[in-house]
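The following block contains the structure, expressed as structure tokens.
Heads up, one of the protein chains got dropped from this complex, but the rest are sitting where they should.
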Amino acid sequence: MPMNSTAYELLACIRERQPLVHHLTNWVTIYDCAQVVKSLGASPVMAHAREEVTDMAQIASALVLNIGTLTIELVEAMKLAAEAAGQKGIPVILDVCGAGATPLRDQKVLELLDSRRVSIIKGNASEIARVAGARVKTKGVDASEVESDLEELARGLAIERKATVVVTGAQDLVTDGHRFFRVNNGHAIMTAVVGTGCMATSVIGTFAAVEPDLCVAATAALAVYGVAAEVAAQKEIGPSAFKQSLFDSLYSLDQETIEARQSIER
Amino acid sequence: MPMNSTAYELLACIRERQPLVHHLTNWVTIYDCAQVVKSLGASPVMAHAREEVTDMAQIASALVLNIGTLTIELVEAMKLAAEAAGQKGIPVILDVCGAGATPLRDQKVLELLDSRRVSIIKGNASEIARVAGARVKTKGVDASEVESDLEELARGLAIERKATVVVTGAQDLVTDGHRFFRVNNGHAIMTAVVGTGCMATSVIGTFAAVEPDLCVAATAALAVYGVAAEVAAQKEIGPSAFKQSLFDSLYSLDQETIEARQSIER
Partner (left out) sequence: MPMNSTAYELLACIRERQPLVHHLTNWVTIYDCAQVVKSLGASPVMAHAREEVTDMAQIASALVLNIGTLTIELVEAMKLAAEAAGQKGIPVILDVCGAGATPLRDQKVLELLDSRRVSIIKGNASEIARVAGARVKTKGVDASEVESDLEELARGLAIERKATVVVTGAQDLVTDGHRFFRVNNGHAIMTAVVGTGCMATSVIGTFAAVEPDLCVAATAALAVYGVAAEVAAQKEIGPSAFKQSLFDSLYSLDQETIEARQSIER
């Protein structure tokens, strides 16, 4: 992996610096998003009041936005938070959760992207295709099939939005429109657990809090998260037991395991 | 069980079709409601913005409403969602969580029922008794004792509201006012776990997404959920470990186990 810092080095940096990762997220997986950040050794804070999101940005090192259970008021608070984060120069990661499912989600994703403050756009194949303008039907918040050339869609979106684009799936794709990274880590059981996608976004946000090259940060994040999932899946079979092990696997992940298992292509 | 489809056949159908089950639910057990639907092999979506609930109904196969942490705004969104679901012809399942605890809950349950869009009314004995007009004191969201004839109350409510009524307890009762089904599956430890009642409602909603006879759907749902609980309780003793096993038991439940254990009376 020709990156300045290895995935493990970034994890070690998170554990040392314990960056504050501010979230405006959904009410379904809010606990898991907080706990996954905590399991990495960082400090999560969930705060969505319009009256405090700007102040919270002053002490945060990254901002994670997730529209899973959006309302108009919540998106307005997200815009305020993104504006403050942009002014402070911390990365803004947007999970376009459920894009394509309803006109409201499509419209609010566009509004957030038009604010020009989003640094990383993250979704599954159907969500990213939708945001990139492809014709695609999304069924709720789970991934659907996309017929277009996903790589080309992601590249175009990254260039149009001057952002890093992350497409999660059996193989994850990370691009800033010029460079392409692929991560093969992870486990099929993750699709049977509610929240693994949201948690991936929070992990990316945590790595982005310590690594300014956002392609490198997102790629390392997905490799570490995927390796932790593989380790967790060795021990357990049921999806719920797996989720618990995933947290604990992340918490105790060491250099040797990461370097033996990480599978990153460019 | 003289039903056209067996409980296992309906579960197999859910696993094959993966129906989208739309929820407007409470903030306490929202994750568990999503995960229980996912564990059955279906696809949960939690969305409560007034501006999107009507659109979400267009892609959903069932709508689950739960007033556990109601606000006036949330109930207004529930009414919009129920109206759209009714027009599309998908079933609407209402968990009357905490009915009787406060005047607000009683009033909002009545408003939701008066919309004439609720297909299945589900609660514990004290909640259903309250909704049926009996004098009963509810202590918060946990079940209280009811002195009236529960069966008669449920029958009357079903006929009055032209709905299927589900009363959960040590023995679950399902009636459309004419037919009565009783399910003996389940385990006492469920009462020590927050969310087992809400999850039962989501399971019923998921079965109703694939079986138009709502008495049959609710009965099969409670049998499958109860069998999964029995299997989970074999392995674990603590309530929190039990909850995790319950999800995983549902996820891997097979025909043999269901048919050996299901206990349905009519």
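Note that the chains are named A and B in the order they appear, and that numbering of residues resets to 1 at the start of each chain.
Everything that follows uses one rule, which is that contacts are C-beta pairs under 8 Å (C-beta built on N, C-alpha and C of every residue); 3 or more make two chains touch, one makes a residue touch a chain.
Just so it is clear, the model here is predicted, and its values are computed rather than measured.
Participant: For the chain left off this view, which of B:Q87, B:T102 or B:Q171 is in contact with it?
Facilitator: In the full complex, the listed residue that touches the missing chain is B:T102.
Participant: Thinking of the whole complex, not just what is shown, which of B:I14, B:L70 or B:I264 touches the missing chain?
Facilitator: In the complete complex, the chain left out is touched by residue B:L70.
Participant: What does the interface between chain A and the hidden chain look like in terms of residue numbers?
Facilitator: Touching the missing chain: residues 20, 22, 27, 30-31, 34-35, 38-39, 43-49, 51-52, 55-56, 59-60, 244-245, 247-249, 251-252.
Participant: Just the residue numbers, please: which parts of chain B touch the chain that's not shown?
Facilitator: Where chain B meets the chain not shown: residues 26-29, 31-32, 68-72, 98, 101-105, 139-142, 192-195, 237-241, 244.
In the analysis below, only the chains that are shown with their structure count from here on.
Participant: Report the inter-chain centroid distance for chain A and chain B in whole angstrom, where each centroid is the mean of the CA atoms.
Facilitator: Spacing between the chain centres: roughly 33 Å.
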